[in-house]
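What follows is a single structure, written as structure tokens, with notes after it.
For this view, one protein chain was removed and the others were kept in their places.
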Amino acid sequence: MATTASRPQDVLDALAEERRARQGNRVWRRLKAERKAFIGLFFVGFLALVGLLSPIVAPYDPDDDDFGLFQSPSIEHPMGTDSFGRDLFSRILIGTRVSLTIGILAALTALVIGVALGLVSGYYGGWIDSLIMRFIDLLWAFPVIILTVGMVAIFGAGARNVVIAIAIAYIDDFARVVRAEVLRLREEEFMVAAQSIGAADVRIMGRHLLPNIVAPIIVQATFAVGLGILAESGLTFLGLGVDPTTPTWGLALNEGRDFVRRAWWISVFPGVAIVFTVLALNLFGDGLRDALDVRGVGDDADEGA
Amino acid sequence: MTRYIIRRLIHSIFIIWGVATLVFFGLRAIPGDPVVQFLGAEYSPEAAEALNKKLGLDEPVYVQYFKWLSNTIQGDLGDSIATGETVDEAIRTGFPKTISIAFVAFVLALVIAIPTGVIAALKRNSWIDYVVSVIAFIGVSMPSFWFGIILIILFAVRLNWLPAVGYSSIEDDGLWEWFKHLVLPALAVGAGFSAILMRFVRAGLLEVLGSDFIRTARAKGLSERSVIIRHALRNALIPVVTIAGIQLALLLSGTVIIEIVFSIRGLGRILVGAILDKDYPIVQGVILLVSVIFVLANLVVDIIYTFLDPRIRYE
Partner (left out) sequence: MEEERTTKRLADIDWSVLSGPRVSRRTMMRLAAATGAIPLASWLAACGGDDDDDDDDDDDGGTTDPTEADSGGSDDATAIDEPEDDEPTATSGQEISGTAAEATPTSDTEANQGGTLTMGFGTVTQILTLDPAQVTQGIVAGELIANIFSSLVQFDENLGVVSDLAEDWTVSEDGLEYTFNLRDGLTHHNGDTLTAEDFVYTYERTTNEEFASPHANKLNLVTDITAVDDLTLSLTLSAPFAPFLAVACSRGPGRALTPISRRAIEEMGDEDFGLSPVGCGPFKVVEGSREVGQGLELEPFEEWYGGRPLLDRIVIQIIPEPSSQTSALEAGDVDMLNIVDETGVELIQSNGDLVLVQAPGTSWSGLTMNFTRPPWDDVRARMAVSKAIDREDYVERTFFGLATPGHSAIAPAFGWVYHADDPENPQAYDLDEAKRLAEEVGLDGTTAVLMALSDNSRAQEVIRNAMTEIGVEVEIQPLQSAALNERWQAGDFDFHINGSVVDADPDDGHANFFYSDGPWNVYGYNNPEADELMNKTRETNDLDERRQAWLDLEKVLQTDVAYAFLSHSIDFTAFHQDVKGYRNIPEMRYMETVWLDR
């Protein structure tokens, strides 16, 4: 493609492509060197696999409640049964899928909106920037948990609204990160070049800016997935989370919280699942941040619950 | 500098006003009539109407808004719909508790984070470093209500060292009782916070240890101990202070769930309860306070930062 390039536009695109490839290689090399990220990636991959395969792997129907209440872990029920008499192991497996989906959907939603806002804000500057950033400031001035509680109160509880509420709460993080990056890049040569040949704004943002800020976005998103999972369990604690038919880890943990002493396994296993997952995501994000040399992202990782 | 502060202050006022306005109208988007909450399920429409009238909730929303705005500017935050207590009273009783939890959490976090961070940095990539890191990560990854419940069972029920629930004010029962009641909730809130601090201490120290002036200090023959404590740590703590400042505000929101677990009626619990009950005046008043604290804390942090690190200058 680069060889046949004739128009300045194509040349620039080709250069962008090459820059990306170079960067990609470097990232991969550094990622391999960064043990934390590698371990994190391995675990995240493992969880994703579990999530995908859970309906096949799960030994029982997660809703089947005929196994007796409060059965301690055994060969038949490796994690025991819960307070309804369901196989906890099967519910944790299915929960992997549900909880990850909630975390990922929330993170993606926040990412899409936040990145769009950050890009536009940083690229155009001026009053558009002011307007968007004031809105972001507003979001930021609300403590996350209060914002999500308010959202759920307005829209009602349930999985979909929980995702939306968590997403809205984390938009500002993405927007800030992206805007800062755009401001940094705006003065770079290739940007100036692209603008000077009269490339369309959308094209510049999409083909030149975005690929260069992928790194911080990915890092931020990695943290956001973990925060989303934590936030869901916190909302469920407040009675504002998913309805009792959505088998998230947060729900399982909450259903077990009254039985910590009577039947430790009901809260310990979902708790461990959450900790393990958030841990893996944080490790991965942390390692990625080092590998990609991103700064100032994900510093308030405890905001979730 | 003065100009910068003034500009930031004006900016802050706008943010706070925006938050307040958003909350005002957002609250009214929550389904359900607030007086129904108070009257109970058997309410009669007439009683609801009478109460709405009494509370001025029958007026158009924009009229309510301007009334509230003007009252607020005059310092009158109104009364709770549900309980009749004044918003001032709710804040006056709730604020000290939340601040106490956040403060003790903050102190405990520093006490935990600085030594562990230093050790992790000095023994970089040793097993100690890894263990400390993993514990720190677990701290961040643990749902706080669960951690809180486990702390209660362990330290209050089993060991009987600390009280399980409640708050005890300094004026009533003295410093020690106050502290005893706060240890567990503060640990539960501060676990994640101390983990983050620890990482910053470690990273900051590593950076400083590799810098020129430390090499100079070492070359002068100072003991390793004094190098680390007198020179390296002091410089490493600069970014820690700023992070701490920002996080202190975040701690306030972390207390929401913990206040429920430990039966302490601080601002967080007041606020969440009021949102669910649609207790407009309480929500509006408390959010106003929280956003003021939030915005000001950040301003103060930015200003302190310029003093700590002369390289930073605001135009």
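Residue numbering begins at 1 within each chain, and the chains themselves are lettered A and B in the order written.
We take it that contacts are C-beta pairs under 8 Å (C-beta built on N, C-alpha and C of every residue); 3 or more make two chains touch, one makes a residue touch a chain.
Since we're looking at a predicted model, the values are computed, not measured.
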Task: Chains on display which the left-out chain touches in the complete complex - done: A, B
TODO: Sort through A:D65, A:D129 or A:D290 and give me the one touching the missing partner chain.
DONE: A:D65
Open item on the list: One chain isn't shown here. Among A:K36, A:H77 or A:R257, which residue touches it?
Closed with: A:R257
TODO: Identify the residue among A:F84, A:F135, A:F190 or A:F276 that touches the chain left out of the display.
DONE: A:F84
Task: Where the missing chain touches chain A, by residue - done: 63, 65, 69, 83-85, 153, 156-158, 239-240, 243-245, 257-262
- [ ] Identify the residues of chain B touching the omitted chain, counting contacts across the whole complex.
- [x] 30-34, 36-43, 46-47, 50-51, 54, 79-80, 82-85, 89-90, 93, 149, 152-153, 156-157, 160, 163-167, 260-265, 269-270, 273, 276-278
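Keep this in mind: only the chains that are shown with their structure count from here on.
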Task: Distance between chain centroids, defined by C-alpha means - chain A, chain B (Å) - done: 23
Open item on the list: For a test of understanding, state which residues of chain B touch chain A in their complex under the given definition.
Closed with: 14-16, 18-19, 22-23, 26-27, 29-31, 134, 137-138, 140-146, 149-150, 153, 157, 192-193, 195-196, 243, 246-247, 250, 252-254, 256-257, 260, 268, 271-272, 275-276, 287, 290-291, 294-295
Open item on the list: Which stretch or stretches of chain A touch chain B in the complex?
Closed with: 134, 137-138, 141-146, 149-150, 153-154, 156, 226, 230, 233-234, 237-238, 240, 250, 253, 257, 260-261, 267, 271, 274-279, 282-283, 299-303, 305
